[in-house]
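The complex is shown incomplete by one protein chain, all other protein chains being positioned as in the whole.
Moving on, here comes chain A:
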Amino acid sequence: MFLGMMLTSYRIEKQNCLVLHLLSLPDILLPCACQVVLSLLLHGLLLRSMGEEEGLHQTPFLDTMFVRGLKRKCFDGEEDIEGTLAGIKAIPSYNLQRQSLLDMSLVKLQLCHMLVEPNLCRSVLIANTVRQIQEEMTQDGTWQMINTQSTGQASLDRLVSTDILCRSSRDQAEGKHVPAYGTFNKDFENDQAQDSSDTMSTASAVQAPRNLQSSVWEMENPQENKGNFQKSLDQIFETLENKSPNSVEDLFSEVDNSYYDLDTMLTGMMSNTKMGHCDSLETFSSSTNTASNSNCKSDLNDLDHIVEILVES
C-alpha cells in the first residue's frame, strides 16, 4: 500500500503518461518497464523516506513532497531552516513552478536527445528555456545557499542528497553529459558495494558529490559551472547534429562502468528510444542489456516485490 500510494501519486503527477504506457506493456518488456517505474518509484520513495526521517507529515502527493524538498534544498544547514523558512514561504509556488518546469524541460531535452530524428527547432526552444531558467536562478541567487555551506562530509551528503532527490530527473540528464562524470563514478563504486543492500542511501550518497561538481547553480564557480551546463547542452546539440545512436552511446560510455541505481536505470532505459511508443520500447531491451543489464539485475532481485505489484496492476 505504501508503494500503491506512490503509484497513485505518480498517476496524479503529470508525467504519469510514461508510467501508464509502461504498465500496459506485454510481459516480455516488463523488466525494462519496471526499471523505469522503479526509478520513478525510488524517486518518490526517497522523497518519502526523507519525510519519515524528518518526522514530517506524510502526504501521498508529489507536489507537496516537492515543496518539502524545495525548502530543504534552499537551506545551508539544519540550523538555518527556521531563519530562512519565512522568506521561502513567501514564494514557494513560483520557485516550485520554475523547478518543475526545469525538470520537465530537461526530461524533454533528454528525450529529444534520444530520439532517432530529433526535431531541431523543438530542441533549441527547450534548451533556450532551460538556459533562461538557469540565468534567472543564478541571478536571484536561489542556489547560493547550497554552495556556501561546507560542513562535514556526512551532513553535506545528507543535505545535498535530499536536494538531489528532488531534482533527480534533471540530474540524470545533466550528469550524463558532464565529462568529469566518469571519475566520480569510479570514486564511489566502493561506497556502492558496501551499501548495496540499502539502495536508497547509496543512490543519494553517490549522487551528492556528483551534483556538487556538476551543479550548474554553484555561485562560487559560476563560469565553470555555466561551462559545464553549456557543455551538456553542447553535447546535446552535437549529438543532435551527428544524429547517430553511436554518439549517444559514446556519451554514455562513461556511465557504463558505474553503478548508480536511479541513474543507470534511467540511462539504460532511455537511450535510443522514444517516449510512450510501445514498439520502440523493444529497443529498451537491447540498449539496457548493453549498458546496464548486469547492474540492474541485482536491483531487480532486491525489489522483486515491487515488480510483482506492477505486474498485478
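Worth a mention:
Keep in mind that, in the parts below, contacts are C-beta pairs under 8 Å (C-beta built on N, C-alpha and C of every residue); 3 or more make two chains touch, one makes a residue touch a chain; residues count from 1.
The criterion applied here is as follows: contacts and distances are computed from a predicted model.
For the chain of the complex excluded from view, the name given in UniProt is "Serine/threonine-protein phosphatase 2A 55 kDa regulatory subunit B" [choices: "Alpha-endosulfine", "Zinc finger protein 511", "Serine/threonine-protein phosphatase 2A 55 kDa regulatory subunit B" or "Histo-blood group ABO system transferase-like"].
Think of the hidden chain as still there; on chain A it touches residues 14, 97-98, 101, 104, 108, 116-117, 119-122, 124-125, 127-129, 132-133, 230-231, 233-234, 237-238, 240-246.
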